[in-house]
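As you look at this complex, bear in mind that one protein chain is not there, while each of the others sits in place.
Here is chain A:
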Amino acid sequence: MKLLTHNMLTSKCLKGVTVGYPLGIVAKDIKLCVVDFNSEFIARIIPKLDWATLWKAADSIGHVGELPQTLIQDFETNEEFLKKVHHVLLEVDVINGDLLCPESGRKFPINDGIPNMLLNEDEV
């Protein structure tokens, strides 16, 4: 699971949970991979992200690097910055671990890179 995917996952559909975002991450196994860098893609994706969630997620699994906690101005033209975002969004892959609902603590296991978000009938 890439951190870009984590950025769009919520546990709001759990009974009694009101926001369910962002999910916590407990990473037991992380793989770093190499993905082609496309600066335009990253520049256009940044406005669609929840920046604070991305930063916190990366920080919590020890891969935030030099990524600033608040989004910088003029990021579109800052190649160095875009490369750091690229790395955090697409090259850090959580292979095994858990996602955690911030309100209920419900765990969603990640195995072989695939989070299991399925709920039991009595949870919805």
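Keep this in mind: contacts are C-beta pairs under 8 Å (C-beta built on N, C-alpha and C of every residue); 3 or more make two chains touch, one makes a residue touch a chain; residues count from 1.
Going forward, contacts and distances are computed from a predicted model.
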Per UniProt, what's the omitted chain called: "Ubiquinone biosynthesis monooxygenase COQ6, mitochondrial", "Adenylyltransferase and sulfurtransferase MOCS3", "Glutathione S-transferase" or "Methyltransferase HEMK2"? "Methyltransferase HEMK2"
Using the definition of touch stated at the top, determine which of A:I30, A:I45 or A:L71 touches the missing chain. A:I45
Considering the complete complex, identify which of A:L4, A:V26, A:L71 or A:L100 is in touch with the unshown chain. A:L4
Which chain A residues touch the hidden chain? 1-2, 4-5, 7-13, 21, 35-36, 38, 40-41, 44-45, 48, 90, 112-119
